[in-house]
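Pasting a structure here, questions to come.
In this view, the complex is presented without one of its protein chains, the others remaining in place.
This part shows subunit A:
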Amino acid sequence: MAEEKKQPRIGVFVCHCGTNIAGTIDVESVKDYAATLPNVIVADDYQYMCSTPGQAKIIDAIKDHDLTGIVVAACTPRLHEPTFRTATKEGGLNPFRFEMANIRDQNSWVHMHDPEGATAKAKDAIRIAAAKASLLEDLYPKSVPVEHAAMVVGAGVGGIQAALDLANAGIKTYLVEKNPTVGGRMSQLDKTFPTLDCSQCILTPKMVDVGRHPNIELHTYTEVESVDGYIGNFDITLRKKARGVMSQDEATAKGIVGGGCNGCGDCAAACPVIKPNPFEFGMAPRKAIYIFHPQVVPLVYTIDFDACVKCGLCVEACGEKKAIDLEMTDTFETVKVGTVILSTGYDMFEIEKKREWGYKQFDNVITSLEFERLICASGPTGGHLIRPSDGETPMKVAFVLCAGSRDNTGVGKPYCSRFCCMYSLKHAHQIMEKIPGCQPYIFYMDIRSFGKMYEEFYYRIQNEGAKFIRGRVANVLEDAKTKNLHVYAEDTLLGRPVDLEVDMVVLAAAVQPTENIDPVRKMFGVSCSQDGWMLEAHPKLNPCGTTTAGVFLAGVCQGPKDIPDTVAQAEGAASAASIPIHTGKVELEPYFAQCLEEKCAGCGMCISQCPYSALDLIEKDGKQVMHVTEAKCKGCGTCGGFCPGGAIYMQHFTTPQIVAQIDAFLLGGEQ
């Protein structure tokens, strides 16, 4: 805090960023101006300040001019503050004596047509930054130990991969899944493009692995209830939803020797309640006590208590195993982890909102996920593609691509859902293979086959005889008698209207973030993009990270991507999440609050402001003063913005520093 200070000696470095800055801003005059500012000892400019020679300028200047503070006017601190802090440190100064003026992202780029205005703004920005730099102090990050455990939320293929990687790296991993089984969407798929290997065949071994890995603690039918703490030390409370059925482990823990669910299914056979099975999109029945499909992990039945009539027949059928408890209630468990990976995947867009394509109005209009279930050998029809209206085999099938994607009408989604082109090609292949003579028609806007072996797959399907019609489908109407469908479109290549009669229409509906994801996202402090996908820390340089230290992203929750990309990102996220754990400690930025006890009136008003309960009143020298628990403080400064007496000292964002910035802008400060 208030140490003996020498007169500040500031060095200012103005970056050209090639022509990114210098093409708009008159760097030369900005540099000359900077040299006239109070406390500025040296001002320089360079093509690329972030390059090695650019950084060397800082390092040398600190030594040559005995500087006490550094200002770099360049891009945004969100990109290069760490770079320049390191250079500052290498020059022998405390890294927190560095301040950045953003003259690119928030200046030259947004005022490209106003060089004069941009140059004036750059001068002001440097004056403001130099004023702050004159008041910066040595700060020391606090180092906190990291719990040797991680959590993965969501157990689709992304979450499964991330959990396996972490576990194989020797890290205790909690894998949390809201459904009764792991597997996510991939377990609903039949085959996967472009290799056409069976989805369950490649997924099931991984599902089994997470079920029995000694380092993975699997929590299915479980949701995150609350999150406390910070990187290295997250305290996460899980809500284990009442399943109504005990696993063998749970039964053993309760002293029921040899008991617990062994997956025999006697209960379901006895259960009188029949409901549509959501896993099969209602195309197959399920009992009130159920499993999604035979490969579920863990193999434990679950009671749908909304459907259950509590007749007790299942309990009777279960007998000595005593697995079923109709009075079971939700339980809570708090675990401590160092880092977290979110992998909550996606839902399908409610395509019935696009009335023009007739989903839910006409029987033979289905979605592509329903198609996956219908064509799948373990699906409701045993792999026979049939028309829902009459059970007949369709011979002409239209695939409507970009159904709700790339749609700027406000009803659909503006983005590309990325995997629909490819899976629709796959679907076309599947019907031609399974039903000789069956003709697929693919209505497309563009075919985006951007992956490895994808373009080749596209040509293959073309050669196999799929017909491609370029143009978005305008309308689908039903022939009430035959239940056939008329697809109306414009063939934009031939410039001709199209009216095609088909037996079945498959809508490649857009995807969207998982329903009810907002509370989860917010608990972890992760922002979302305009479309609701979770926001990565940087789209190019940090695609797995988030702005919350220690929280990472994997899979479609971050944006639409197919299985290879999901798995690749999951491996990246697992690697990123394991680094702090293996390092054993992390450094937290020292932006925490302190109490200036001589100014503190002991009123305690700030206590209510702190979201992390980091403040308490304590007695010191016969006087009540505020005390900050540094381990709890996250440095938001809300207490400091509130304290009527100015008694809170917000490190790196002190009141004198902020006021100096305001004064520097408004009152000038040239010498």
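We take it that a contact is a pair of C-beta atoms (placed from the backbone, for glycine too) under 8 Å apart; a residue touches a chain by one contact, two chains touch by 3 or more; residues count from 1.
By our rule, contacts and distances are computed from a predicted model.
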item: From "UxaA family hydrolase", "2-ketoisovalerate ferredoxin oxidoreductase", "Hydrogenase iron-sulfur subunit" or "CRISPR-associated exonuclease Cas4", the hidden chain's UniProt protein name; value: "Hydrogenase iron-sulfur subunit"
item: Among A:535, A:557, A:574 or A:600, residue touching the chain not depicted; value: A:535
item: Candidate in contact with the missing chain, chosen from A:522, A:599 or A:623; value: A:522
item: Omitted-chain contact residue, chosen from A:93, A:118 or A:133; value: A:118
item: Touch residues of subunit A, complete complex, unshown partner; value: 76-78, 102, 104-107, 109-114, 117-118, 120-121, 124-125, 128, 522, 525, 527-530, 535, 547-548, 591, 609, 611-612, 634-638, 640-643, 646, 650, 653, 655, 658-659, 661-663, 665-667
